[in-house]
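Data first, discussion second: the structure below is written as structure tokens.
Note that this complex is displayed minus one protein chain, with the remaining chains in position.
To keep things simple, chains are lettered A and B as they appear, and every chain counts its residues starting from 1.
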Amino acid sequence: MQLWLIPILPLLGFLINGLFGRRFSKGLVSAVAIGSVALSFAWALRAILSLDLDHAHVEHYFTWIQSGAFRVNCDFSVDRLTAVMLMVVTGVGLLIHVYSIGYMAHEGGYYRFFAYLNLFMFFMLTLVLAANYLVLFVGWEGVGLCSYLLIGFYFDKKLATDAGNKAFIVNRIGDFGFSLAMFYIVKNFGSLDFATVFGSAASKPEGMLTIIGLLLMVGACGKSAQLPLYVWLPDAMAGPTPVSALIHAATMVTAGVYMTARSFPIYIHAPAAMETIAIIGIATAFFAATIGLAQNDIKKVFAYSTVSQLGYMFVGVGCGAFSAGIYHLMTHAFFKALLFLGSGSVIHALAGEQDLRNMGGLRRKIPWTFLTMMCAAVAIAGVPPFAGFFSKDAILLAAHRQAPWIYWVGTITAGMTAFYVFRAMFLAFFGKYRGDAHPHESPPVMLVPLVVLALLSIAGGFLFKIPAFLGTVFPSRSVDEDLTLMAISTAAGFLGIFLAWLMYVARPGMADALAGGVKGLYTLVYNKYYVDEVYDAAVVKPLVGGSRAVLWKGVDAGLIDGAVNGVGGRAQRIGGVLRLLQSGNIRSYATWIVLGSVVAIVALVEGAR
Amino acid sequence: MDVILFLVFAIIAVVCAINVVVQTHPISSAISLVGVMGSLAVLYLLLGAEFIAAAQVIVYAGAIMVLFVFVIMLLNAGAEVHKGRSLMARFLGLPALVMLLGLLAYFVQRLFPRGDMVHFGGFTGGSPKDIGMALFTTYLLPFEATSILILIAIVGAIVLARKEMD
Partner (left out) sequence: MGAVPISWFLTLSAVLFSLGVAGFLFRRGIITVFMSIELMLNAVNLSFVTFSYQLKKVDGHLLAFFVMVVAAAEAAVGLAIILTVFKNRKTLNIDDVDSMKN
């Protein structure tokens, strides 16, 4: 089936644009980039439609590592889970590529942007298609690299480069956990192939599987921005908005969820690990939602929303509802990408303004953006029958079955989600315009993807019945459709919308009054609970200071340089002493020769005797 | 007869050698060296080395020593002035020398306690014919190499000793 074409086509796009794009026209660069992703999407579609996906279809390309009995191949495999991911990645990716043509039209480094985007697609598709942990890790690391490159795209702004560094470093911490998990898997299973590991997972002791599960979870926390490794995601908003949409909403951050879902045979035999995942997920969801309540930058609101929704996905996975988690992954890709792209459109309309306090009343000036974003907002709020309702409910129901308290916290979070999303919508689009730019609608090339995503957000829940589709992949868990629970969570969503309307449309001064009332709490939430500052003081500063003082001055300058220079100095001194042997006097040399020959003759004769 | 011949010329050789080392003026040393070479030529004849004896007189005494004398005259070398500066040579040289001499004598005695006796005509293989035969068959490569060596020496000597072209 030539599955390798799916990732290779974007890689070709990267190479062409990266090497020659500087000389291409903008049109050619876009054509190459969009063309490669479109072809990849088409090929993936063909693969999915023509293969029997009930059994994983594995293609073996070459042996990568062979060391004794340990062997890692470069294999790709497709099954139903992969199919869902492929469609999401290539489909949403394609839409965002098209959007970027318009968004980045006036930016410098046009070809570089598309080259990086294509490179990202290559790595993400490798991650999704991988048939063993190591190839998945290649994709994992690669998307981290592309995230760094794209966050720091405006490399002349320190804010952006710092954010890129932060993303990469925090991701690395997660990757360390992932690596440890892989080592442990190799030690106990002897192989990293999914087929081998998952086939024999049932027979391994629970303790070992729990350790593997927890270590994999550390990796997922890093990549998917869960507590405590979520701090990079809000800062990553310093990158261009399409990047935020693609990488930090729809695809890269979902890699952790995908990996966890893929490893379900390990997790279903390690309930302790699953419970940990669920707890961390719900904690992150709640925590991030509270922060999102008070943010004023439109992108930051959605960034914290992403962290929160990722928490939901992990709750789904952690409570055994794997297909529900993946379902939410897909719907979230639709409406979160739409929210980001829409805010990009707003920012583009206002020539760079991102602060919600300087917006307002835009719904008449940029109607298309307003309408499409509204579709996303109702979807994320869980309003039936839009896409978000189905997926969120599936997760909450599974959570209730697992541990009711998770359900209640999740419901409250759903209410908060609805509140802050609609707060952003009302602040931006309703009321009077508070800024001083000249808002203009975005060009069609940016609007068409918004419309497509809006349609998907509306109808995605009906069109793609993921839980049924993935039913053959994951162990089935019959979840009763408890109407009461569904009603309660939906009501929470509506309550959130109503409160937002109340505080920002009906009585505009109410929000500030409330904030003044709980000043301390508000400041805490507004400053993201000072988590970044705590990390900085507790981890970053000691490390940097220690590196500087101990490793740099002590070890490098002192020890190593001292040793090397010391050797040189010693050689010089010895040479200086030996130099004095050269007396310059020929007769003394001659004497030495005679002495030496006497010794030599004696030695020779003694030896011969 | 051979013994007397040997003793006479051996004593001449040793005396001349001592003279070479002891004399202050280089020209006296050069003449004494000629004497050494002459006596050695006779000893070669005793050993049946006719060609070598002839070569010794012609090449060594006749050419090389003449060269030495020319150079001494060219440089107007005078008698040496006593100005010892090498402590090393003064203190270690004599013992080293005595050690060397002793060693050599010892080995000679050890290796040849009752060796052959040398008399005139004891060895007839030293004629020019025999030398020629060996030179152009077994020792052809060294022969060619030495001819190149002489070429190099000629060129080197000319380059080193010519006057600067102003």
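Of note:
The definition used in the following text is that a contact is a pair of C-beta atoms (placed from the backbone, for glycine too) under 8 Å apart; a residue touches a chain by one contact, two chains touch by 3 or more.
These numbers come from a predicted model, not from an experiment.
Although one chain is not displayed, chain A still touches it through residues 579-580, 582-587, 590-591, 594. Touching the omitted chain from chain B are residues 1-3, 6, 10, 13-14, 17-18, 20-21, 23, 26, 29-30, 33, 36-37, 40, 43-44, 46-49, 51-52, 55-56, 59-60, 63-64, 67-68, 71-72, 74-75, 77, 80-81, 83-86, 89, 93, 96-97, 100-101, 104-105, 108-109, 112-113, 115-119, 122-123, 125-126, 130-131, 133-135, 138-139, 142, 146, 149-150, 152-154, 156-158, 160-161.
What we mean here is this: only the chains that are shown with their structure count from here on.
Here the CA centre of chain A is 92 Å from the CA centre of chain B.
Contacts from chain B toward chain A in the complex involve residues 85-89, 92-93, 96-97, 99-100, 103, 107.
Listed in rising order, the residues of chain A touching chain B in the complex are 583, 585, 587-588, 590-592, 594-595, 597-598, 601-602, 605.
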